[in-house]
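On to chain A.
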Amino acid sequence: MTERLFLSGNEAIVYGAIDAGCRFYAGYPITPSSEIMHLMAKELPRVGGVFIQAEDELAAINMIIGASWAGLKSMTATSGPGFSLMQEGIGYAVMTETPLVIVDVMRAGPATGQATKSAQGDLMQARWGRHGDQYLVVIAPMTPQEAYDLIIEAFNIAEAYRVPVVFLMDEFIGHGREIVVRRGADKLVVRRKPSDHEPPFGSKDPRIPPPMPRLGEGHYVLVTGSTHNEWGYRDVHGFETHYKLVTRLKEKIWDNIDKIFKYKVYGDPDARRIIVCFGSTCRPAIDAAERVGGTKVLRLITLWPLNYDKLAEELSGAGKVVVPELNLGQLVYDVAQVYPRSKIRVINKVGGGIPIYPSEIIKVLEA
Partner candidate 1 sequence: MRSAGFLGMGGQGIVFAATVLGETLYRLGYYVAQLQNYGASVRGGAVYGYVVFDEDEIVNPFIEELEVLVILHEQGRRRWENIVRKSEKIIYDKDLVNPVKNGIAMPIAEEADKHGVYRAMNMVALGIASRILGVKGIDEAVDEVLRSRKNYELNIKAYGIGLELAERARI
Partner candidate 2 sequence: MAHYKVFINKKLCKGCGICIEICPRNALRFNGINPETGYRNPEQVGECIGCRQCMWYCPDQAIVVVDEQ
């Protein structure tokens, strides 16, 4: 059933998550993500789900890990400071291959920063915020409608690859209200349960994530954040075990990059002037490209893993590359990996929650 609603991005996430089958939410209030929690508290019990307000973000992330192992699709939402507190738990989820969705509604940091102001400063933290070698998936919507659609996608990726997915959204999208069509999920990934003698933490082909047993069904599963073999037994001394584990955890994401990595091209696909962007800055970029013409907008939906080959291919004929960001320059490092830094023009804006306007982008495009 399709429903046309007028929702903020935060609200859209709740309906998207519920339509994706999310049935467990634990969180701790924080601006500007609290509306997600408010609406979850109201809506989850109506669909038989469970909501709990945790004592802090450390508890929240660990509660959803427990719930995920008990068989429920689980998520939490937070913002900068809370996201920092969750990092250790997210690392544990990567190591134990626990499907989760973590929404980070970005505000201006560091530290408490500006709680109500939009920013895009958490990109690097979303990718690299944890210790050790670890790989997860980061997705960024650009409208409330996409918040709805992509959160379903986020759950599907989390379940398919047994990985935590960070849903990176700016405050503008979280609090901005727009038409959202609640169209339901096209397809939902169902968690694969192990057959007999199928190990829960290993597979012959690293591209195929192992099946996930559910607690209480007699699998006697051993879940540990320590280095473990394919049956979950700790091996904190073995070189081979650790090497095998962490490379597999990387490969199951990076070797599936063709399936996971998504981006979209707007404007003139053959233009040599190219804007590379993510999240809320894409809309003024597309607007600017339409106004001046002769410009291509390369908009990243998946921010991690990043397909550098694709990025290089898209930028191969470029003359001028413009990277607008609501931070002091993070995405620009990715662009600089495949394109000479000297030819990249950046537009950085931080503080006060002021968007990058089309006029500012046009100025740089035409300079």
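As a working rule, contacts are C-beta pairs under 8 Å (C-beta built on N, C-alpha and C of every residue); 3 or more make two chains touch, one makes a residue touch a chain; residues count from 1.
On how the list was made: all candidates are chains of the complex that A comes from, given by their letters.
Keep in mind the model is a prediction, meaning the values are calculated, not measured.
The candidate from 1 or 2 that touches chain A somewhere in this complex is 1. Of all the residues in chain A, the ones that touch candidate 1 in their complex are 6, 31, 115-117, 172, 175-179, 280, 283-284, 286-287, 290, 352-359.
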